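The other protein chains are all here in position, but one chain of the complex has been omitted.
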Amino acid sequence: MTLTAHHVVLPVALPLLVAFLLPLVGRLSDGLARLLAQLTTLAVAVIALLLWPAASDGGALVSAMGGFAAPIGIVFYADKLALMFVVALAVGLLLFRPRREHDSTKVQTLWLLLLAGGSGLVLSGDLFNIFVFYEITAVATYGLGASAHTGAGYGASLRYLLLSALGSAFALLGIALVYAAAGTLNLADLSQLAGERLTGPMGLTAFVLMVLGFGVKAELFPVNTWVPEVYTAAPTRVTAVLAGVVSKLAMVVILRLLVLLFQDPAALGFLLLLGAIGVAAGELAAFRSRDLHRTFAYSSIAQLGLMAVAFSIPGHAGVLAGIAVALHHLVVKPAFFVLADRWRGEIAGLTGAGRTSPLAAGLFVLLSLSIIGIPPLPGFWAKLMLFKAAIDAGGAGNLTAVAIILAATVIEAAYLFRVVGILYGTAPAGRPPLRFTLGELAPGLLLGAVLIAATVSVAPLGDGLTAMAADSADAAAYASRVLPGGN
Amino acid sequence: MPFALPFDMTSLDLLMAIAAAATVLLYLFGTARLGGYLATLLHGAALAVTVAMGLDLAAGAGAIPSSLRLTVLGQQLAWTLDGLGWFFLLLTTGAAFFSSWYMAGEWGRVQQRARIQHGTLALNVLTMVLLLSAGDLLGLFIGWEFVSWAAFAMMIQAGGPATQAAYRYMLYALAGAMALFAAILVVHGAAGGFGFDQMRAALPDMSTGMLWTLFALFAGGFGVKMALVPTHLWQAPAYSYTPGASSAFLNAVSARMGLFALILSLVKLIGFDTLAGLRIPMTGIESTDILAWVAAITMVVPTYIALMQTDARMLLTWHGIGQGGYMLLGILVATPLGVAGGLLHVFNYATYQMALILAVFAVIHRTGTADLDELGGLITRMPLTYVALLMGIIGLAGLPPMNGFVSKWMIYKALIVTQQPLLSIAAFVGTLGTILSVYKLIHNIFLGQLRVEHREIREAPWSMTLPMLVLAGIGFVTGFAPGLALSIVDQAQAAMGVALLPHHLGGVVLATGSLNMLWVVGVLVGAIGVGALIFYVLGNRRFETHQYDNYAGGHFLSADIRYHFSHEFYPGLARVIGPWYRGWVVRMEHGLGVLAEVSGDLWHGVFRAAYTPLYVLIVAVLGLFWAGGAGGFGS
Amino acid sequence: MTMDAEMLGKALYAGAVCLVLLGLYGMVVPRNLMRIVLGLVLLESGVNLFLVAAGFRADAAAPILTAPFTAQAAGPLVDPVPQALVLTAIVIGVGVLALGLALVVRVKEAYGTLDTHAVANRMARETGADPAVTAAGARTPGALPVAAGRTAEDAP
Partner (left out) sequence: MKGNARAFASALFLIGLGLMLVTLFEALPFGGAPMQVGQAIAGRALEDTGATNIVSAVLLAYRGLDTLGEVAILFVAATAAGLVLGGAGRAEAQGTPAGFILRAAAALLFPFLLVLGAYIVIHGHLTPGGGFQGGAILAAAFFVPLLAHPASPVNHGVATVVEAFAGAVFVVIGLAGLVGGGAFLVPLLGAGTPGDLFSAGSLPLLYLAIGLKVGSELAGLMARIAAAGDPARQGGKA
């Protein structure tokens, strides 16, 4: 089958279709439903990969839903950035797929809906449509967050739901303001109108409201207070996907908003501020944390703050840095959570765990080194890109952010290597050793291998990302592809 | 990664290949029966290549490039070794050779994880090669991180207290690395790139504030590795708890990487002239003066802390910090004599400090302890070790005929010639402390009463005694013929752009007073000969006593009665130093930890709060308020 | 624009603002989770009201065509898009509300309380985190990394 631009809807439509039918299949056989869902996820990844060459040829694939061209209908815009995140999401969902367990079909259905929602989030080129997909993603994660069936899970999920719904209301208000001011919801159309309609207090307010809304999932300060609770209380599979992939999707939305609608320095400054606070808050709270899950949750907040800082740097250098940080975190954090799954509870209780499972401890060290940013691991290059972009952009805000990140890196190393020290300590006698089965560790090892592969091929990878970032940061190209006739 | 073909290899390529191969091979086969000798062979080969490179450089080769080139994200990375790097490289490969030799025999066999010791040693060499030949600031930073983490890997292997010490080192090193990162970013911001030439070209246009920032960041970042006060707390424990030859290697060269990088950044890149132009307004204090005083404090304070140690390793490693101060001070004098003195001290220190550390570990190997309160009288049991240690402490104390005297003399002389009396006094005070404490070292280990449990102790095996004796021998030879070492120093000095110091085999020629060690040692040996003549021929009151079962004041002292005076060695001095010892630096470090913890608590509290919607509301209101202001409603 | 339309606009916007503020008050001040959920409903209604009001046009008809079935014959129409958006937003709100209520039921079952502070503390206890932020002095011994890193040798 040859794929046309219109097939970019498949990553959304296919999982939706299967998800709708899954409860029926699940009545027949749980195993069949699981298989079907996983095949669908795989198919989405394959489709996104098949679309890739076409997207790189023309810059992006554009499909107008229902055949109603750009400003009137909803468009899907699949550039390499969007396709990459679709692939990442599908692979992540496959890697951490639900096992045979209670309510398997329901969890699997939510898994597919998460895939559909997440794909739509990055593919859609319409502001309100993005909001709809954001909500699909959000509601699916509320359910998954509670799927551990513990009181803490319900409580965390409810508090997350309330915060997220509050944010969504803000975001919707922001979208309403945009619509009231500009009369259109198409991002390409808006990017052409932004200069005259979305400046001044109206546009900035809309931006602030939307950032507070979409920032919930992107773990931005101050709407990230749900993160430690949910990441600790949810099943680790869910946490790995939430922290690893879903948060990035929301960040991509914020990136699109910034690039297309709000190139205002004030808007960028706002995001920079939130990002820098996020970095400091996340690392310090992680330093204080005494539990591995929580530590990683806070560290995730800090990493997303790093992304926000990167995206707030104008030009494609900032976008490149942000994407690099995102991809790095996408690989590292799920692997961390794989380890945290077995090493539950107090960190102090892990004494000697590294000696009983040396492979896991080695993986932990590798991931830690990369996330701290030690050359030649990918984390270093990502941070280097970020710093270079910030320094070249100049300005007191950027320089302060760099200083904060540098200081936060030391804190980060402090808490990660405190764990390393404990892992390699001497275990008290008489405690049953914590061992991983190979199956448990496999996703982590796979991600570790990806990290090493990325280290080796950092040069070509960097070139590819640079091209991708340059394209993603180009608002004019976006508009001209979506609105070919001009407007 | 385009690699050059083997027959196009430069000697630097060859060296990198050897070091990389050694890392892999030794990690795999370090525990094998002949693994240790393989290590010695490989490090010996690296040393030979280094020497060959030196001959090339001396013949006027300029700099030796590597074929290794990388382009990552628009950054070009290349490696080139010049005379300065080569000087430090020689120390590195030399130290690695002697360390691996020491580990090759019995030491390696009794170690639980010799393979890790061998592997990390080779890894350290590899990373140092990369650092020393870094061709731009980014390469320098990457090499710096490599070296820091390779040292961390070396330190943490021993477990137990070493874990804590290594952890603390890692935090300091990373903080330093972040300062360095900031520095290269400042350069990038001003020069548009990481190249050394780009930086030099941009220097004239930099504002004074930016230059001060650069100076502070470079000095701070690299100073951490040198353990300059107040960043010195990590070094002694970290180096002490590292096992055996690894510890000797760290002591001899690891901290010197900081000195190399300081010279590279401050002298080669920024330059003495620019630094001299940086003055604190309203005063005549130059930027280098500040650093010189930091170096002076580093010479004095850690030396006196060393005096109070009861662990032989700690005593030596605390001294190592102080000796670093001498080297830096010498270089900051910025005259040919001072720079040569500083660099020569780097070489000399490496020889005697390695000999000392190896000797102490030989004692630990036999007795199982380095506690100065638990040893004594080993001179009869381990005479060769004693000789190595004796020669080492003479060098450390800076007394003739050992080489430590030559370099220290040059540094004193340079300070006096440039009329810096206060710094000279600091140098003398530091040396006084050194002499006092090295006496404690040799007395408590080797002299006096032999402990009962050490009666059956044997001398360390030849695989361990030979390397330290050879090192001590080098220290002695370069002591009476410093010209040998000075011609090595010339390479570095030339690469730094400092005028060469005229020298000959026996010493230096200066207008204000020359030094000829051949003559000095000749006189010394003659004087000792006269003394010996008097002692043996005229008097010969020599008689032997038992080292246990003795008499004092008519009382019979059996072996179980401790009369060896080792505990609380300098009580009066200790009372004077005490307040310094637990001084503000420790409190500052503790304070930083508490600060991080308390701010962590604060944020933890924010995330734990039960009314987060309120936070969101507050931020939304502030954000809207700000949006209105920034957007024009406010104006 | 007629006077009436202006008054209507003011009333609609004022209503929207009031609903938003009431909803926010309901989310921020009460500690009972059920009330917070209800606050959310009010907030969403406010936003929806604003959204639909934003599409209003003076002197225009509802966007539903009658007999001759031509847009020209109908004269100016109110913007149909916000109406469709609001419909979507309402349904989204219903979905979130339903799930929220389901979670409220479960939380009540699990902890027997809906007080958000109490729930937070119970959750913290269950997941092993400290139930409340301790004062600086009450930490576990040896927790300070630097203090733990100090060895007997440098501070005897």
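We just call them A, B and C in the order they show up, numbering each chain from 1.
The definition used in the following text is that a residue touches a chain if its C-beta (ideal position, glycine included) is under 8 Å from a C-beta of that chain, and two chains touch if they have at least 3 such contacts.
Bear in mind the structure is a predicted one, so any value in this text is a computation, not a measurement.
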For this session: Mind giving the shown chains that are in contact with the missing chain?
Result: A, B, C
Exercise. Which listed residue (A:H6, A:R97 or A:R355) would be found touching the missing chain in the intact complex?
Worked result: A:H6
Exercise. Thinking of the whole complex, not just what is shown, which of A:A37, A:L51, A:A88 or A:V107 touches the missing chain?
Worked result: A:V107
Exercise. Which residue among A:S164, A:S191, A:T205 or A:S300 touches the omitted chain?
Worked result: A:T205
Problem set entry | Sole residue of A:L24, A:L39 or A:A453 that reaches the chain not shown, by the stated touch rule | A:L24
Exercise. Contacts of chain C with the missing chain: which residues?
Worked result: 1, 5-6, 8-10, 12-14, 16-18, 20-21, 24-25, 28-29, 31, 50, 53-58, 62-67, 69-71, 77, 79-85, 87-88, 91-92, 94-96, 98-99, 101-103, 105-106
Problem set entry | Absent-chain interface as seen on chain A, which is shown | 4, 6-7, 9-10, 12-13, 16-17, 19-24, 27, 63-68, 71-74, 103, 106-107, 109-110, 113, 116-117, 120, 124, 128-129, 132-133, 135-136, 139-140, 142-144, 146-147, 154, 157, 177, 180-186, 189, 193, 197, 201-202, 205
For this session: Pick out the residues on chain B that sit against the missing chain.
Result: 611, 614, 617-618, 620-621, 624-625, 628, 633
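The working rule: only the chains that are shown with their structure count from here on.
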For this session: For chain A and chain C, let me know how many angstrom lie between their CA-based centres, rounded off.
Result: 22
For this session: Return the distance between the CA-based centres of chain A and chain B, expressed in whole Å.
Result: 45
Exercise. Using the average of all C-alpha atoms in each chain as its centre, how far is it in Å between chain B and chain C?
Worked result: 60
Exercise. Which chain B residues reach two or more other chains?
Worked result: 164, 167, 171, 597, 601, 604, 608-609, 613
Problem set entry | Multi-chain contact sites of chain A, meaning residues that touch two or more partners | 159, 162, 166, 228, 289, 414, 418
Problem set entry | Residues of chain B touching chain C in the complex | 161, 164-165, 167-168, 171, 233, 236-237, 240, 305, 309, 311, 314, 582, 586, 589-590, 592-594, 597-598, 601, 604-605, 608-611, 613-614, 617
For this session: Can you check the complex and tell me which residues of chain B touch chain A?
Result: 1, 70-75, 138, 141-142, 145-146, 149, 156, 159-160, 163-164, 167, 170-171, 174-175, 178-179, 181-182, 185-186, 188-189, 596-597, 599-604, 606-609, 612-613, 615-616, 618-620, 623-624, 626-628, 630-633
Problem set entry | chain A-facing residues of chain C, complex | 20, 23-24, 27, 33, 36-37, 40, 43-44, 47-48, 50-51, 54-55, 79, 81-82, 85, 88-89, 92, 95-96, 99-100, 103-104, 106-107, 110-111, 116, 119-120, 122-123, 126-130, 140, 143, 145
